[in-house]
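Excluded from the complex is one protein chain; the other protein chains are retained at their positions.
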Amino acid sequence: MQHPDIKAREDVVRTADSLVACWRGRSPKVHCITNVVAQHYTANALLAVGAIPSMTLSAEEIGAFVTRAQSLLVNLGTFDPERRAATQIAVDAAIEHHVPWVLDPVFIDRSPSRAAFARELVTRSPAVVRLNAAEFVALSDAQPTPEALAAYARDHGLVVALSGETDLVTDGTRLAAIANGHPLMAKVTAMGCAGSALVAAALAVEQERWRVAAAALLIMGVAGEVAAAETDAPGSFGVAMIDALYRMDDDLLRVRARVS
Amino acid sequence: MQHPDIKAREDVVRTADSLVACWRGRSPKVHCITNVVAQHYTANALLAVGAIPSMTLSAEEIGAFVTRAQSLLVNLGTFDPERRAATQIAVDAAIEHHVPWVLDPVFIDRSPSRAAFARELVTRSPAVVRLNAAEFVALSDAQPTPEALAAYARDHGLVVALSGETDLVTDGTRLAAIANGHPLMAKVTAMGCAGSALVAAALAVEQERWRVAAAALLIMGVAGEVAAAETDAPGSFGVAMIDALYRMDDDLLRVRARVS
Partner (left out) sequence: MQHPDIKAREDVVRTADSLVACWRGRSPKVHCITNVVAQHYTANALLAVGAIPSMTLSAEEIGAFVTRAQSLLVNLGTFDPERRAATQIAVDAAIEHHVPWVLDPVFIDRSPSRAAFARELVTRSPAVVRLNAAEFVALSDAQPTPEALAAYARDHGLVVALSGETDLVTDGTRLAAIANGHPLMAKVTAMGCAGSALVAAALAVEQERWRVAAAALLIMGVAGEVAAAETDAPGSFGVAMIDALYRMDDDLLRVRARVS
């Protein structure tokens, strides 16, 4: 019998390998509702791995875009009545057409009305909620222990992907801990948003959401390490991350993965 | 007598040479209605060649900006009632003050309401319509053969600039085929939008729209090749493109131009 940690690692690495190949081969369409600051970098990250981003927020046409997409990202980083209305339409379309979607409740710890909206969205079956520790507290009123994350995932029937020094991904029964990444990732705006977009891109090509969420975050983390091997400052690091995502391969993932 | 292909090449290269010099010497003002994802990269591309971009979308002041600009870009990548109203005001101002304008009907193949709006805008005398094959089909209900492009250009009194592996530019009688460029250009968001912005910048300094549209696309394509000689990944490629536009010169254009 294999050690469970080794099995989890193998599982996630294999899924990450497969994601890289599927993105390049299938060019999945990913619709992103994301904040203005993040749109440019997020679009470039998605293009780098092989996905096709679209980003319209117009209430009039967002339904059509989501319907034709293979997945949807809802990032709350820009938040106003118009954006909120577009989000409702997009989520309606996603549910009706079985398009998996990811919720990234950016900065809900800084704005009560945003937190309330995020709680409402959680009832509408996102496949994955990706957030940091402060945002988890604002969403769940619980501290982000592995047990609390698992309980939240079970109660809401979704995968929780918590970003931090070590990313934690749980569907309520399984837990993956991904220790890859680099501190410079926190010095580039939209890096977290781009990570959530990769999770959405992952759901666009594979169904098993716990595994693909963990695999997408592994790919981000490894890309961060590759970029940090090239530079020690955030301007060139942001550029090098996009290059690293584009060049990602099996060997890098196998050698570098720190998953348990 | 010169071979016609050689003549077209010479014509377009000479115009491109002249554009590079005029942009640097005259700093033309180019107002851009463009999608949020593309604004940053488009502004940097225009600054790199020597133009002065402005990008306000406010209905209240867009007329004043267009009136003082030497050309206008209308990119439909972000599309909502407010943006549409601003576009109408901008085009009114452009027509009244003889400011040439370029239409880039982004993603009209993905949204019927956007396609309808693009068709309406075509009746308002854009100098150039720049689009890809799928967008041409959505606009014209015809396949993008050279004959169909020429017929569309004649019927609507405009220049069609079709982007693709080989760009095709026609005013209904003349056809330029530009084979420059690099596949990495499709891996950087806003690259097409930046190309359309260069066409607008070209119209800001020279009147002959067929020639300048072809020349602007030649400049983009050559910049793409120069950038691809420096890197093989899209993050650094996007940066290198801006550098290449800034450094563009006669020799590069003459040596690299593949125009027929």
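Every chain is named by a letter (A and B) in the order it is written, and numbering of its residues begins at 1.
Throughout what follows, a contact is a pair of C-beta atoms (placed from the backbone, for glycine too) under 8 Å apart; a residue touches a chain by one contact, two chains touch by 3 or more.
Just so we're clear, the structure is a prediction, and the values are computed from it rather than from any experiment.
**Student:** Who touches the missing chain here, B:T56, B:Q88, B:T166 or B:S260?
**Tutor:** Going through B:T56, B:Q88, B:T166 or B:S260 one by one, B:T56 is the residue touching the chain not shown.
**Student:** Which listed residue (B:Q39, B:N75, B:S140 or B:S163) would be found touching the missing chain in the intact complex?
**Tutor:** Missing-chain contact among the listed residues: B:Q39.
**Student:** Touching the missing chain, which residues of chain B?
**Tutor:** 36, 39-40, 43-44, 47-48, 53-61, 64-65, 68, 82, 238-244, 246-247
**Student:** In the complete complex, the non-displayed chain touches which residues of chain A?
**Tutor:** Contacting residues on chain A, toward the hidden partner: 35-37, 40-41, 77-81, 83, 107, 110-114, 186-190, 231, 233-236, 238-239.
Quick note on the criterion: only the chains that are shown with their structure count from here on.
**Student:** Could you tell me the distance, in whole angstrom, between the mean C-alpha positions of chain A and chain B?
**Tutor:** 34
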